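One structure follows; several queries about it will come next.
Note that one protein chain of the assembly has been removed; the remaining protein chains are unaltered in position.
Think of it as A and B in the order they're written, each chain with its own count starting at 1.
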Amino acid sequence: MITERNARATGDDVYELARALFPVPRSLTGEGVRETLRLVDELVPLELTEVPTGTAIFDWTAPREWNVAGAWIADESGRRIADYADSNLHLLGYSQPIRTRLRGAKLLEHLHSLPEHPDSIPYRTAYWAPTWGFCVTDRTRAEIVPDAEYDVVIDATLEDGSLTYGEAVLEGESEEEVLLSTYICHPSLANDNVSGIALLAVLGRDLASRPLRRTHRLLFSPGTLGPLAWLSRNRGQLERIHAGVVVACVGDDGPLRYKRSRAGDTIVDQAAAHVLRQRSREAMVDDFFPWGGDERQFCSPGFDLPVGALTRTPHGLFPQYHSSADNLDLITPQSLGDSLATVHELIEVLERNRTYTSRAPYGEPQLGRRGLYREVSAGAPRSEEAFQRALLWVLNQADGSQSLLDTAERAALPFSVVAAAADALFEAGLLE
Amino acid sequence: MITERNARATGDDVYELARALFPVPRSLTGEGVRETLRLVDELVPLELTEVPTGTAIFDWTAPREWNVAGAWIADESGRRIADYADSNLHLLGYSQPIRTRLRGAKLLEHLHSLPEHPDSIPYRTAYWAPTWGFCVTDRTRAEIVPDAEYDVVIDATLEDGSLTYGEAVLEGESEEEVLLSTYICHPSLANDNVSGIALLAVLGRDLASRPLRRTHRLLFSPGTLGPLAWLSRNRGQLERIHAGVVVACVGDDGPLRYKRSRAGDTIVDQAAAHVLRQRSREAMVDDFFPWGGDERQFCSPGFDLPVGALTRTPHGLFPQYHSSADNLDLITPQSLGDSLATVHELIEVLERNRTYTSRAPYGEPQLGRRGLYREVSAGAPRSEEAFQRALLWVLNQADGSQSLLDTAERAALPFSVVAAAADALFEAGLLE
Partner (left out) sequence: MITERNARATGDDVYELARALFPVPRSLTGEGVRETLRLVDELVPLELTEVPTGTAIFDWTAPREWNVAGAWIADESGRRIADYADSNLHLLGYSQPIRTRLRGAKLLEHLHSLPEHPDSIPYRTAYWAPTWGFCVTDRTRAEIVPDAEYDVVIDATLEDGSLTYGEAVLEGESEEEVLLSTYICHPSLANDNVSGIALLAVLGRDLASRPLRRTHRLLFSPGTLGPLAWLSRNRGQLERIHAGVVVACVGDDGPLRYKRSRAGDTIVDQAAAHVLRQRSREAMVDDFFPWGGDERQFCSPGFDLPVGALTRTPHGLFPQYHSSADNLDLITPQSLGDSLATVHELIEVLERNRTYTSRAPYGEPQLGRRGLYREVSAGAPRSEEAFQRALLWVLNQADGSQSLLDTAERAALPFSVVAAAADALFEAGLLE
């Protein structure tokens, strides 16, 4: 059980890792991705996979690898008005290398800004278009003089190489797997998604030190293509996936939010909805929709896996989204700790959930002689006697068709209380 | 797509036909029925069926044919206090011929009036009873002097003949049929049901000029016995009916109202509910109930066809119902046009609805290289980007089990947007 104090302590751990991950210049491919995986590996050992440029990945192809040495725009006085060294958001992702001088009017065609947030640098990519560009604040853009000349330098390579992902497999008693996935392609954006990377890394460290019933797989991969590459290499083993969650945007102070899988009623949907309802009144459970994060790939019709998504404020719904305002001030140790504790609790529910059959199904068994009922009877259990109620519910529902989670939901009791009651009844020989 | 201007224009067409149909003296059988079908035939060619008197129609028998040359009541001074020539509502439907003089006290037993609407003539019939009667305003009834004498003349024939119905078959690519039915037995009542006859006639004219995937059958028949006669002669072909709607009471200014089929969840129920929700917040969708219009026959347990009913204010729920107050002032070109556009839209949804299977079901396909996604990515589609959302929804749901209408409902998007997205994806080779 994670106490409030523990949640804060591990929230600090997550925040500390997030701070280290923040400046790394990530993209769909390249050294920034590998550096990110190296930082994660310090907490939980990873196995890396390199997918060579040109490899077919379902409807896609692994792209060329992109690495940036530097990039800037300077005005006629030599002043750098945008410099990759200041913020890796300045460079349009997958910009082609260039070294040129052009007029302001022409330069403007290659600039991206956010008129509604004039002090923020947007985050933009053009993975599949042969172009280049810079992202700047709208104030900077406004200062461009159409007739003036500007120097543009993008010292980058776009060459055959590979797309990289890492995974940690924490073996359990069973081959059944719980998949926890996050994306590592976003550069200096704190909530989206340094928060998810850091959370899963700390989670991996924690899980490594506890016994597990099922195998837990942590997947750190660049968005869309990473999960697809993993899926293409593991098609024969997808049956093993008992439940999965994509974890991202988990550091801001918005309420917890779970997005159901495409099927909508799988075990992870049931467990996550239960956990969120128990943890907070503000928590939300959304039906599936086919945009957002990597759950889209796991939930495409050809796979239709039991994989949902856990966030706090999700993609596109916080004003700092995809801009330089999504920085380390947006995320807090407390929110990160609460998110981590939520994932732990979800895993705990999945680990402890079982379907029992009563060994005394004909009438109520005599609980008193097993020490499970008070000696002097006073009638129905009072509302505060949740454990007594849970004992009766578990016995009544133990017909081999209802899981403990089903029982908790029908009884409107916390899973932990129902599971503890089941443990006591199992100890007493009343369940099998 | 029907624009507001078109709706008004065709609403005018419907109203004009309604005005021509209004005075025709219709009943369950007779020359008024044939004259009505002749007026419809001017817009859409009809095939007529004559069902001879005495023909067994399930639990019923085709009745004798009723025709009226004239009918009136005169007081001792010779003043006609009720005359069929003024309003065909004055005569109780299927009154037997009579020519007599009787006292006011006796006459009163044969008069029908509406105390709660003292200026309206009620509409009454007695198809199966050997009787006669007149319908008068309650004011007229109050003036009858019990001891005075009155002359009564009903110059009518009730003889072997036939029951007449007409149908127009607009052939489509497939033998599957969409059935549109209305009843033609009510005399001078505008909303109930000159409105329905006129609407289906104009609809027929419109449908004749467009390509159709399914065959569309328009049935104009006297209520209850007409549909039953048609059903009895088409029992072997009822499997062809993909969807059907009984259209009546569609000219008043009440909100649109759809009544589900007996089964309640057939394709026409799903499509009509979707169309009505999209068109208006005031529109209502009612569960089936076994009274109202001819949907009762199509939805009897032996047939249980996928046939619902479209009205504005339905039978019995407007105060002018079944009285002379249901006149041409109660219906408007605008309401008739809106109702017609609704039927067109319903037909459009049924025609365009399909169930696709994705040809790239493993993950999301690469939309960018097919020109279906912007080159520079900025994240999740914004709420105004309904078409982008529809592309993703259609791809995600295209597992061979979900129709476009199912997808539109899950996505909470208009069917037209979802269908347009499906067309684009089909063009791009992504669906089959």
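What we mean here is this: a residue touches a chain if its C-beta (ideal position, glycine included) is under 8 Å from a C-beta of that chain, and two chains touch if they have at least 3 such contacts.
Note that the structure is predicted; figures quoted are calculated from it, not measured.
Among B:19, B:213 or B:315, only B:315 touches the chain left out of the display. The missing chain, though absent from the display, is touched by one residue of A:20, A:360 or A:420; that residue is A:360.
For the chain left out of this panel, the touching residue among B:45, B:290, B:319 or B:400 is B:290. Screening A:220, A:289 or A:393 for touch with the missing chain picks out A:393. Among the residues B:127, B:373, B:387 or B:426, only B:127 touches the chain that is left out of the figure. Even with one chain removed from view, chain B keeps its contact list with that chain: residues 57-60, 92, 112, 122, 124-129, 131, 133, 224, 227-228, 231-232, 262, 289-292, 296-297, 299-304, 315-316, 321-322.
Where chain A meets the chain that is not shown, the touching residues are 358, 360-366, 368-369, 375-382, 389, 392-393, 395-399, 411.
FYI, only the chains that are shown with their structure count from here on.
Distance between chain centres (mean CA atoms), chain A to chain B: 54 Å.
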